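Only one protein chain is missing from this complex, and each of the others stays in its spot.
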Amino acid sequence: MLILDCPYCGIACDETELSPGGEAHLTRFGPGSSEDEFEGYLFMRENPRGVHFERWRHAHGCGKWFHAARDTMTMEVFGTYPAQTTEPPAELRKTISEKRPGWSWRDFS
Amino acid sequence: MSHRLSTGGRLIDRSERRSFRFNGKTMTGFAGDTLAAALLGSGQTLVGRSFKYHRPRGIVTSGGEEPNALMNLGTAKTFEPNARATTTELFDGLTAESQNHWPSLEFDVGEINAKLSRFLPAGFYYKTFLWPRAFWKHVYEPVIRASAGLGKAPRHRDADHYEYMHVTTDVLVVGGGIAGLTAAKAAAVSGAEVMLVEQTANWGGRAPVDGAVIDGQPAEDWVAATVAELEAMPNVRLRTRAMGAGVYDHGYSLVYERLTDHAPDPSRPRHRLWKVRAGRIVTATGSIERPLSFAGNDLPGVMLAAAVRDYVVNYGVAPGKRTVVVTNNDDGYRTALALKEAGLEVPVVLDARKQATGPLADAAREAGIRVAAGRGIAKVTGKGKVEVVHICDQAGAGAVVEEVRADCVAMSGGWSPVVHLWSHCGGKLTWDDENACFRPDPDRAPTGADGTPFVAAAGAANGAVTTAEVLADAWAAGGGSGEAPKADAEDRQPMMPVWAMPAQAPYALRAKSWLDFQNDVKVTDVELAAREGFQSVEHTKRYTTLGMATDQGKLSNINGLAVLARELGEDIPAVGTTTFRPPYTPISMGAIGGEARGELFQPVRRTPIHDWHEENGAHWEPVGHWRRPYAFPKEGESTHDAVTREVRATRERVGLLDASTLGKLIVKGPDAGRFLDMLYTNMMSTLPVGKCRYGLMCTENGFLTDDGVVARLSDDAWLCHTTTGGADRIHAHMEEWLQTEWWDWKVYVANVTEQYAQVAVVGPKAREVLQALGGDMDLSKEALPFMQWAEGRIGDFDARVFRISFSGELSYEVAVPASQGRAFWDALLDAGRKHSITPYGTEALHVMRAEKGFIMIGDETDGTVIPQDLGLNWAISKKKEDYLGKRAQERDHMTDPLRWKLVGLETLDGSVIPDGAYAAEEGLNLNGQRKTEGRVTSTYYSPTLDRGIAMGLVERGPDRMGEVIDFPLIGGGSVKAKIVSPVFYDPDGEKQNV
C-alpha cells in the first residue's frame, strides 16, 4: 500500500486515491513511424528490478497525472514530479544517484 | 483432572456467573473467563479432534497460538466455525461445539485413521490413489474431503455488520504487555501521536502472571498506573481486543478490533478493521513458548508450561491435579511454583539441562518440589488423556528410569519471539544461539517509502528475556529519552536447546512425537520429507503440511525446522524459515469487507427518473454502475412481449427513453477542435456551431473504444456524448492525453453527465408531443433539421434539443437540468397520452438500432475490432495526418483483406440466430479445431419485420452479399443465414429525416 506525494496537491496520497499509469516518459510514435518504433512505444517496457519511473494519476483527488521514481524491489520512493516533462528532473536523478550509485534507466543515470 | 480452584484468578469475577453450553451440556464459568478457562474449570479436557488422524485433542495454550481448541461457536446467523476457545471471552448464553468428529467427540469413527497412521505418513496421498483413474474424483477425493476440514460450514447470511476506521499516527505500538506500554509511553512523552493496541481484553501481558517487579511496584500495579497515565494523554489512543493483524508497505497496517464478540449486540458493528498509516511501528508482540517433542506430547493434558500457570493465576483454574513439569529453561520452574502455591501437586520437575541450578530451581526445591536434572520424558501414556509419564535420561535413547502418575504435563521448550509483524513487510531474522530462536535482525528491518526502517521490535518480540532487558529494549524502541522503567537484574541460567526428547529417541518414539498438533505432523514426517529430497524448508512445509494449520506454525515451526536441519546436517539458520504472511491470527471476512455489503456494495447510480422506472415495474439490467430498465413489462406480460410492444409503439406512434446515463463531456478551449481531431477518427474541428456529428474513438492500439454524437456548442466548445458507463473512462482518457502528451494545448474538459437528465422522444408523433408542451422553440424540420441542436424552453423546462436518432425514427433527445428531469418526464407522459406514448427500455433500444444497422459498442466491438471492420470508413477522416489509433490501423494485420467485416445476416427460415453463434467452414485447423469464417454480434427478433435479424462479422463479408453461411448449433443442427446489408429498416433514412 503505497503513499506517493502528489506534486500538485502537495499532500501524501494513499494508494487508494491513485490510479497507476505504467511506464513514464514514453515517446509517442504516430503515422510515419517504423514498425520497430511503434512496437517499442506501445509494448516494450523497461520493467526493471530497481529504479523505475512511472506514471500515476491522483484520480480520486485533484485528477492530475504525475510521475514517480520508485524502486520496484524495495518500494522506496525517490520522488514525484509533474507529468509535463519529457525526462526526470536533474535534482531527482542526483537524489537517486546518492541512494543507488550506478543506477540507470533507459538512457538516464 | 482439570477443575476450578476455590481461590485465585486475577482476571475473573467470581460474583458474576456465566452459563454456557458445550456440546449440548450446560456449564458455568465466571465473568473474565475465556471459553478455554471455563471448559477446563468445568473439567472438560477433551475439546476436539485433530485434522488427519482424528486424535483426541486438549487445550495446549492460553492464547492466539492455540492449535487444538477450535469450536463451532453460536448458531444460525451468528454461527462461526474454528473459533479458538483460548481467545473467546465467555458470555452468558454462549454455545460451543467441538469439531471434526462423528458421531461424537468422545467416540469418533475417524479415529481409525490414527490406528492406520503408519500407512498414512507425510505425503502418502501423492504416492497412492493413482488407480483407477476415475476413482480420484469419484471415490478417493470425496472421502478425503469429507474427513478433512475442521469446523462446519455456516449456512446463513451473517446477521452482523462490520466497519472500517482509518487513522494516521506517528507511532503504532502493537502489544499491550509491559514492552508495549513502555514503548508507547516512551513515544508519547516525546510528543508523538501514539496508537497502542492489545489483542486481549487485558493490559500487561505475561508480567503480572510471572510476578515481575517494575520500578519497585508489582507489575500489576505498574501496568494499571501506566495505562492510566497513557489514557490521560491526549496524544495516545489505546484499544484492547485489537490485534495488529498485518504490516504492509509504507507503514500501512491492519488492526483487527473485536467489538462485540465478548458481548453480542447486533446493533453495534461486530468487528472493526483499522487501517493505520503509521510513521513507525513498534512490534511489542511478546514471545510464544515452544512445545517439546516427546512421544505422546499430543495427549490431552499436555500443555505449554506458561499456559498452565496462566490458567492457575489468571482464572483460578487448575489444568490438572498432578502436573509433571518438563523444561529446558528456567521458565518451567515458574509454573511449578505457581502450581505449588495454588496447592496443586507437582511430583517432579524434569529439567533436561545437565544441571538444575539458579534461583528459580532453588526456589522450587525450597518449595518442596523434586527437581530431576538431565531428565526428560520418554513418553506419556494414557487413554485419551495423560495418565503416566515415563521418565528417561535426556541424553539417552528413552530407557525408562521411572514412571510417574500424573494428569497434566507442563512443557517448556524455550521461547520464540513473535516476529510475524516484523517479517510481513520484508524484515529479516537472525538466529539467536543463546536462546535458540530467530529474532529480528536490526540491520535488516523493513524499509518504508523513504528507504529507512519503519518497524522496530521491542521487548520479548525482539529477543529480550528478563524484565529488565524487556523494559530497556522497549524504551529504546519507543524512542524514549531519559529514564526507562527499571527492574532488577535476574540471575538466569542458560537454556539448552532440546529438539528431540530424549536426544537419541528411536523411531518408535519419534513416530509419536508431534510437531504440529492440528495437522498431525510428527518428527518422523519431517525426517521422511528430508530423506525424500524435500530439502527446502518450503518443500518440507508443503509436503508434510507442517505449519499450514490454522495456527500457521506458531507452535511447530521452529521445532520442525530443527528436525529438518538435523536431518540435512545443517544449522537451523542455514535452513531458514518459511515466509510469514498476514494476518497474524485469522480475521473475519466480514471485517475485511467492511461496510460494503448489501446496499452499500457497489451502490447503484440513479438517474433523475430512476424512481419512476422502479414504480412502473421496470425489469432492470445492470449497465456499468447504473441500472437501466431493460423493458417495462405490464402485468401478465413477458419481457419479450413487452419489448415487442415497446418497439411497435415507438415505430408506430411515439416512445420515450431515459437516456440520462449517456456520458456528456464538455470540451472547451482554443485548442479544443485540434484536440478532438486527435481523439476522434472524424474531423470535429470543422463541425459548424449548431450541428451534430457521429464520432468514433479508438485506442492507440487502433481498436474502437467508444462512439457518440458530438455537438458543437460554440466557437470553442464541443459537447461529446459517450456510451453509458463510458463517461468516466473517456473523461480520464481525454485528461490523460491532455496532461501527459499535449500539455501545452489549451483545452478544458468537464464531465457534466449527471448535470442533465436526457430523454429521447422517438417516433412519428415525437414532434407533436413536444410541441404540445409549448415553449419558445421551433421544432419544425426547417428550423431544427436532422443532426442539429437548439436551446430554448419546452413548456416550463430549460431544454437543449438534439435532432439525433438511434432508432431510425423522427427523434429528439432533450436534455434538461437534472433537477427538472422527473418533472419533464412526467410532462412528456401527460402530453403524449393521446398518442399512447410508451416508455421503452434498453432492449427495445437495441432492437431498433439493430433494425437500423447501427453498431453498439460492446456488441459489434469487443476490443479487437477496428472501425474499418464495421464499414465505418465514412467516419474516418482521410484528411487528417494523425489521430489516436491511426498508426496502429496501418499494421499488416489491420489491413489484412481477410479480416472479418460487418454484414447483416438474414436466416433462411426467419428464425433468430442464437447469441454468440459462430459461422463454421469445412475442415479443421492444425490444432484440430473447426475452422470459422464469422460470428454473430447482435441478433434479435425484429417486431417490425416479424423475423430474426442479425449483424455479424464475416470474413470478406461485404464482398459476399447473398451468400449463405452456416451457423452450427450447440447440440447439433445449424442455422443457415444469407449475407445481406446490415440496414434492415428504412435504408434511405426517410423516417428520421422528416
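Letters A and B mark the chains as written, and numbering starts fresh at 1 in each.
One rule holds for everything that comes next: a residue touches a chain if its C-beta (ideal position, glycine included) is under 8 Å from a C-beta of that chain, and two chains touch if they have at least 3 such contacts.
Just so it is clear, contacts and distances are computed from a predicted model.
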Out of "Autoinducer 2 import system permease protein LsrC", "NADH-quinone oxidoreductase subunit F", "Cobalamin-dependent methionine synthase-like protein" or "Sarcosine oxidase subunit beta", which one is the UniProt protein name for the chain not included here?
"Sarcosine oxidase subunit beta"
Out of B:Pro208, B:Gly414 or B:Gly594, which touches the unshown chain?
B:Gly594
Could you tell which one of B:Lys340, B:His539, B:Arg956 or B:Lys978 touches the chain left off the display?
B:His539
Where the unshown chain meets chain B, residue by residue
51, 78-82, 118-119, 121, 124-131, 133, 136-137, 141, 144-146, 148-158, 160, 246, 248-249, 252, 254, 275, 424-426, 507, 511, 524, 528, 531-536, 538-539, 542-543, 545, 550, 552, 579, 581-583, 586-590, 592-594, 596-598, 601-602, 604, 621-623, 630, 701-702, 858-859, 862-864, 888, 891-894, 914-918, 920, 925-930, 932, 935, 968, 970
Using the document's contact rule, name the residues of chain A that touch the chain not shown here.
1-2, 15-16, 19-20, 22-23, 35-36, 38-39, 42-45, 47-49, 52, 54, 70, 72-75
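Convention: only the chains that are shown with their structure count from here on.
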With chain centres defined as C-alpha means, what is the inter-centre distance between chain A and chain B in Å?
29
Flag every residue of chain A that touches chain B in the complex, lowest number first.
1-3, 14, 19, 21, 28-33, 35, 38, 42, 55, 57, 59, 63-65, 71, 74-77, 83-84, 99
Under the definition above, what is the set of chain B residues touching chain A in their complex?
248-252, 277, 426, 447-451, 700-701, 732, 735-736, 739-741, 743, 881-882, 886-888, 890-891
